[in-house]
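Encoded as structure tokens, here's the structure I'll be asking about.
All protein chains but one are shown at their positions in the complex.
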Amino acid sequence: MGWRWFHQWGSPRWFYERARRWQLVCGWLALILLTLGSLWGLGFAPVDYQQGNSYRIIYLHVPVAFLAQALYAAMAVCAIVLFVWKMKLADVAMQSIAVAGFAFTALSLISGAVWGKPTWGTYWVWDARLTSMLILAFLYLGAIGLRAAFQDPDQAGKACGILILVGVVNLPIIKYSVEWWNTLHQPASLKLTEKPTMPASMWIPLLINILGYYIAAAYLVLGSMRATVLERERRAIWVRELVNGA
Amino acid sequence: MNPKRKQRLFIILGMVSGLGIAVGLVMYALSQNINLFFTPTQIVKGEAPSAQMIRVGGMVADGTVDRDPQSLRVAFEVTDFDHNVRVSYEGILPDLFREGQGVVVQGRINEGQFVASEVLAKHDENYMPPEVTEALRQSGKLDQMIGVQKQ
Partner (left out) sequence: MSIEKRMLVRELKLIAARPGDIFKPMWFTLLVISMVPLALAPDSQLLAEIGSAMIWVATLLALLLNTEHLFQSDFSDGVLEQWLFLDRPLAWLVGVKLIAHWLFNVLPLILITPVAGLMLSVSTEVLLALFITLLVATPALTCFSGLGAALTLGSSRSGILGVLVMMPLFVPVVILAAGVLIRATDGSDTLPLLALLGAFSVIAATLVPVAVSAAIRLNIGGSN
């Protein structure tokens, strides 16, 4: 009985009916947090002693880069759920997360390049973290491309799952090798275990924005998942009733 | 033992020994020095290969930046607070380049001098408002703080 909360997720219909409400909550919450965090960070937080105003791109770059990595982990969890419990919804989530993850990775690369120009003097360096982000983007592209090559969604989902799991095992090795190869990027300013290396007037808006972007990502993924569920279940009776009734 | 089980045993043994070999190889590699990135101390002690492209990281030593007014040529010393390495460079320096700033220079060692082909500023992970920096500087804590960060 204790597993009920988990097995509910096996029903696409159950998910579809509730996801709309979750999406609405996420959407408003993200909007409020992002407006607050961005206005505070861009308008009112103090300037940095070395980088001046250009450091403010941190309020976009850091949350987006966090998400790029977190979404890959989320995708891997979905792959495990897909293989162990054969849950269709996990595959739908994998598909939606791959697209969102690629978008966030691309955004973090672009915002990083814009930041790199004034601080490092170049848009792109073959630095460890930049390179591993680029490779992460390629891994996401692989998951998207592999899915597109199959006609049968179940088969596509399983193939993607294998790819993602192999990628997850390999990611730490890639990260380690690339770091050994070249490092220029500064260490992370925000760590869960340590005191942040910036004053509260700078990191509070950053934290708000990180939270905001996480919730915004949830909003995007939920929306995309809802659409995918409808498409995959288009032959199910409840979907027909839903479409005809509307 | 029936053949099926024997087979399974062999597979498990094979995987375990494969992973064991891999761990052994990694342990051996990590016990050796595998860096391409050097500190000024290592360069002064001659631990870095000459003639090969390497990277040196450290701080730009105070009062050593020497700009040629006629050209883009510049010379400075990179320090890790133990030893200094003289670096010569020709080209545009990044905005963040200044005395006391962390830099990464890429280039080759040439007759005791480091000829850089690229200079990159390494900004640290400390973000703070200018007034805080000023206060820290007056109390002399900034250098101490940055010094601690760098070691």
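Order as written gives the chain letters A and B; numbering starts at 1 within each chain.
Operating definition for what follows: a residue touches a chain if its C-beta (ideal position, glycine included) is under 8 Å from a C-beta of that chain, and two chains touch if they have at least 3 such contacts.
This structure is a prediction, so every number in the text was calculated from the model and none was measured.
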item	value
From A:V166, A:A227 or A:V243, residue that would touch the chain that is not displayed	A:V166
For chain B, residues in touch with the removed chain	3-4, 7-8, 11, 14-15, 18-19, 21-23, 25-26, 28-29, 31-34, 36, 49, 51-53
Contact footprint on chain A, counting only the chain that is left out	131, 135, 138-139, 141-142, 145-146, 149-152, 154-155, 158-159, 162-163, 165-167, 169-170, 173-174, 176-178, 180-181
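Heads up, the rule we're going with is that only the chains that are shown with their structure count from here on.
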item	value
Partner chain B, residues of chain A touching it in the complex	46-51, 55, 58, 118-122, 125, 180-184, 186-189, 197-199, 201-202
Residues on chain B engaged by chain A in the complex (per definition of touch)	34-37, 55, 92-97, 104, 120-133
